[in-house]
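Here's a structure for you.
Just one protein chain is left out here, and the rest sit where they should.
Our next item is chain A:
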Amino acid sequence: MMEKMIFGRYIPADSIAHRMDPRAKLIFVFAFIAIIFIADDVWGYLIAAVFTYASIKLSGLSLRFLISGLKPVMILIAFTFLLQLFFAREGNIVLELGFIKIYEEGIRQAFFISMRFTLLVFMTSLLTLTTTPISITDGLESLLNPLKKIKFPAHELALMMSIALRFIPTLMDETDKIMKAQMARGSDMSSGPLKDRVKAIVPLMIPLFVNAFKRAEDLATAMEVRGYRGGEGRTKYRLLVWQARDTLALLSLIILAGALTAFRFWI
């Protein structure tokens, strides 16, 4: 299941979304997250959905690929949908089956919340799917740069983030490997009483931590011997170039925000 997840992965390709400036993409996604909360009726969500669909098209990825890759998240969304459906208690009763009562407001809430959740997951996935972790970090550092004046450790934060991102796949592989090694020694993590299953986690976690600390130490040493001294006076190999399409992307967001506001308050 884990190896199929595309959440947080990068898919190399050549599309408009791939070529965008990471700074623009970061602003785009964060602004989208804020803007989506303006929508509060069917029309608003419809517009947001069309907007998201257009963004997906511009990233060169297929909708089907996204849906199949985000299946575990979709299950979570479906679960939220059902929770809302059964537990919201406002408005008229639409359906009554024994002790289950479904209210008008429940349907509304369930639909809107899961819709909002889905669009957010799609958009944030688009960011990571079309941007290498290193570009995301570069973009973030550049956006946070003005904060350096008030002693905000922008470079250090970006470095920590890029190291963390770099080691996530390594850690996943390692978890898989150690799990198999302990299973070969008769550990059983998938059956038996809960107490035993919890116990079976210890032989997995300890080697994982030991290795992670060892690796962190090696990395620190390797950086030190190569004369790493923080962000002071450091130049970049990859330069970020803001282009017309980046401005256009942000403009489209303003239009979206305008449209959603219009639908909410006047139409």
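The rule is simple: a contact is a pair of C-beta atoms (placed from the backbone, for glycine too) under 8 Å apart; a residue touches a chain by one contact, two chains touch by 3 or more; residues count from 1.
Please note the rule applied: contacts and distances are computed from a predicted model.
Think of the chain that is not pictured: of "Urease accessory protein UreE 1", "Energy-coupling factor transporter ATP-binding protein EcfA2", "Arsenite oxidase subunit AioB" or "Septum site-determining protein MinD", UniProt labels it "Energy-coupling factor transporter ATP-binding protein EcfA2". Of the candidate positions A:34, A:168, A:202 or A:223, contact with the unshown chain belongs to A:202. Residue in contact with the omitted chain (choice from A:44, A:69 or A:133): A:69.
Listed residues A:41, A:188 or A:218: the one in touch with the omitted chain is A:188. Touching the chain that is not shown, out of A:178, A:240 or A:262: A:178 (per the contact rule at the top). Within the complete assembly, residues 3-4, 6, 11, 65, 68-69, 174, 177-178, 180-188, 202-203, 206-207, 210-211 of chain A touch the chain that is not shown.
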